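The complex appears here minus one protein chain, its other protein chains still in place.
Let's look at subunit A:
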Amino acid sequence: MSMTAFLGRRLLQLVPTLIFILIVVFVLVRLLPGDPASAVLGDRALDADVERINRELGLDRSLPVQFVAFVKQVFTGNLGNSISMKIPVTQLIADRLPITMLLTFMAAVIAVVMAVPLAFVAALRRDRLEDSAIRGAFQVGLSMPVFYVGLILLTVFGAKLRWFPVGGYGDGFLDHLYHLFLPAVTLALSLSAILMRNLRSAIIGVVDAEYVTFARAKGLRANLILFRHILRNALISTLALFGLSIGTLLGGAVITETVFAVPGAGRLMVDSIYGRDYPVVQGLTIALAVLVSVTFLLTDILQAWLDPRVTK
């Protein structure tokens, strides 16, 4: 099968996934106890107010009617208005999802930059001091809760050393990068630990493979063996893991964004779930689902490029 056919097949697979997500998000958010009006009004809610608000939101209609209206909206690119903030959901997503995407992207880059070289060192110096030290350090990073790591980084590098701001998002692109550095490191820690461990064992597996021994026997240069034979083959499984981890990373952004006061989509999602802000929860879930699906697609393509067997 050619690369184009492979791509076409993968894109087609996205369609049922997205339809499934539309249904699930619509149903799930309504299965939660409580309704938007009483969530927003809280203890002060009067029956008349709750009824009036639910009527204004069209929540007094039957579920199938609401679903049809929802699907129609989605296909016209209109995700409705936020119940608590009143403004269009598309505007909210456009404002806040890019922040989470930037944070996740930075975290992914940091995780790779930390994991790949160290995985090589650990694998090639297997069971020696370097290996134990690297694995030990990552183990600590992996086992510490994200909010705790975040607070420690904030206290030490923010409040004490003043190298970084104590949370917030800043003004302008460079300032954003500066503000997002500590949260990105926090988010990257556990991912880099997972990547490092996986890549290390993959490298160990490849190093001992016959084709590498053969390459060595042919007298190929060590660097060439390292990059063309070992890295390329070891990366295949790690790449799949990396792709899958992006979803987790987006989830981890929720906590990181709260600790570091970053106004991203993660926090918006949590607030909207608590507030039963149906349109925002629906819209954000769809946007995140598209984002994750595209990431999977990209990693699939990369994998196919690294390992032509994948497209077969």
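Throughout what follows, contacts are C-beta pairs under 8 Å (C-beta built on N, C-alpha and C of every residue); 3 or more make two chains touch, one makes a residue touch a chain; residues count from 1.
By our rule, contacts and distances are computed from a predicted model.
K.L.:
Leaving aside the chains on screen, match the unshown one to its UniProt name from "Peptide/nickel transport system substrate-binding protein", "Sulfur oxidation protein SoxY", "Isoquinoline 1-oxidoreductase, alpha subunit" or "1,2-phenylacetyl-CoA epoxidase subunit B".
P.N.:
Options "Peptide/nickel transport system substrate-binding protein", "Sulfur oxidation protein SoxY", "Isoquinoline 1-oxidoreductase, alpha subunit" or "1,2-phenylacetyl-CoA epoxidase subunit B" narrow down to "Peptide/nickel transport system substrate-binding protein" for the missing chain.
K.L.:
Touch as defined at the start, partner being the missing chain; which of A:22, A:79 or A:92 qualifies?
P.N.:
Checking the options A:22, A:79 or A:92, the one contacting the hidden chain is A:92.
K.L.:
Among A:17, A:84 or A:237, exactly one should touch the missing chain; which is it?
P.N.:
Residue touching the absent chain, from the options given: A:84.
K.L.:
Tell me which residue among A:26, A:260 or A:296 touches the hidden chain in the full complex.
P.N.:
Candidates A:26, A:260 or A:296; residue touching the omitted chain: A:260.
K.L.:
Contacts of subunit A with the missing chain: which residues?
P.N.:
Residues of subunit A in contact with the hidden chain: 32-35, 38-47, 49-50, 52, 56, 81, 84-87, 92, 95-96, 147, 151, 154-155, 158-159, 162, 165-169, 258-261, 263-264, 267-268, 271, 274-276.
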